[in-house]
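Only one protein chain is missing from this complex, and each of the others stays in its spot.
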Amino acid sequence: MTKLSAREIEDFLRGLTKRSDGEARFLVEELTDDFARLRMPARASHLRPGDTVSGPVQMTLADTAAWTQILRNLGLDAAASVTSNLNISFLRRPLAADLVAEARLLKLGKRLAVSEIRLFSEGDPAPVAHATVTYAVQRMSERARAPEAK
Amino acid sequence: MTKLSAREIEDFLRGLTKRSDGEARFLVEELTDDFARLRMPARASHLRPGDTVSGPVQMTLADTAAWTQILRNLGLDAAASVTSNLNISFLRRPLAADLVAEARLLKLGKRLAVSEIRLFSEGDPAPVAHATVTYAVQRMSERARAPEAK
Amino acid sequence: MTKLSAREIEDFLRGLTKRSDGEARFLVEELTDDFARLRMPARASHLRPGDTVSGPVQMTLADTAAWTQILRNLGLDAAASVTSNLNISFLRRPLAADLVAEARLLKLGKRLAVSEIRLFSEGDPAPVAHATVTYAVQRMSERARAPEAK
Partner (left out) sequence: MTKLSAREIEDFLRGLTKRSDGEARFLVEELTDDFARLRMPARASHLRPGDTVSGPVQMTLADTAAWTQILRNLGLDAAASVTSNLNISFLRRPLAADLVAEARLLKLGKRLAVSEIRLFSEGDPAPVAHATVTYAVQRMSERARAPEAK
């Protein structure tokens, strides 16, 4: 199977998460089998009083970064995989800047995939948050086979 | 100090999280010192393909429910308290219905407050998610005193 | 299938975790399909300077309480199930007393089981810790069938 490229996954995400101005919500800057870097461009609606990026936005980016690692390794066949656990530590207040996620795949099992994600504000090397995300892997091809297997 | 009522905190939240149609995003249905029940009325924008409530919306409600427990016990003086850790397990797919949070305060320390939250779809007794939320307590009155104390 | 009783599971645990003095390490005080109460009697070796129960001992009791919920519902066939995630918040210093766990089963799926556990010191109603434990369910009977299914 040819694996999806960063650009292909970015296009796939764009189709799912359209912004009203047509811009991409997530940019997939780098993607290999065990590493992904995503960027969420700064935009007014993420920002709260005090000019920072809200917690839910940080959680969404961490979760999406983990999901791209499943898409990369298993293809769109596994797009229906769902988050089973998300643990996030908020470390420092993000800047009013692009939010960048660096995700590392820790495990890709038949049932569970685990990624570790650091979030950064563009231009600052100290992480603003650290997340661990577990996905329950769901493959459409297995579901189709399931009735026969039983 | 007279503690804030469910209605007062609901009004406070409404001021912070206005919906474009003017409706409240969060209803505070019950509030005592160690228990809070919040409701997030179903609305189209929360719903994803397949008609369910997205993970970030669930996390937002859990986080907000924990925050109301700090406001209840410490007043608006502690409104600047920030989430330091959030752990959430997604248990089953929510229905396309109101999302209800039941939060129990496990600890209210000088520095940290910990709440345990179960999320339900209206009309279904099986929880859709379980979260543990830790807040780093920040009190404006202490900040003001801090320079003198040092 | 007749479900295992509290006593039967206590005996099973005793066989696995023998103390040198022959006493049970864990007592299973109450066990229904969705609730378990376990007790770990105070003993010198758990205690650290300052007379309290160590963190690893608390984690072990939480993990064991979740495991009994799997044994209760799925029988010894699922004894090989393994912990996939454990999240624990330490709330207050335990007393030098028996440690009691109250576990509630949040989900029992085909692949994952999730329990929520509160830990108490005997005689004190305020919880000393709160844990969420996820098990990856492994059934021996399924493993045996697996080769045919493929």
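Worth a mention:
When the chains are written out, they are named A, B and C in that same order, and each has its own residue count from 1.
We take it that a residue touches a chain if its C-beta (ideal position, glycine included) is under 8 Å from a C-beta of that chain, and two chains touch if they have at least 3 such contacts.
Computed from a predicted model, the values in this text were never measured in an experiment.
Note that the undisplayed chain, when the full complex is considered, contacts A, B, C. Among the residues A:R25, A:R43 or A:H130, only A:H130 touches the chain that is left out of the figure.
Contact with the undisplayed chain is limited, among C:L27, C:A42 or C:L86, to C:L86. Residues of chain B that touch the chain left out of the display are 84-85, 87, 111-112, 134, 136, 149-150. For chain C, the list of residues touching the undisplayed chain reads 55-57, 59-60, 63, 82-90, 93. On the side of chain A, touch with the chain left out of the figure occurs at residues 87, 89, 91-92, 106-107, 114, 116, 118, 127, 130, 132, 134.
Quick note on the criterion: only the chains that are shown with their structure count from here on.
Centroids of chain B and chain C (each the mean of its C-alpha atoms) stand 30 Å apart. Within chain C, contacts with two or more other chains are made by residues 87, 134.
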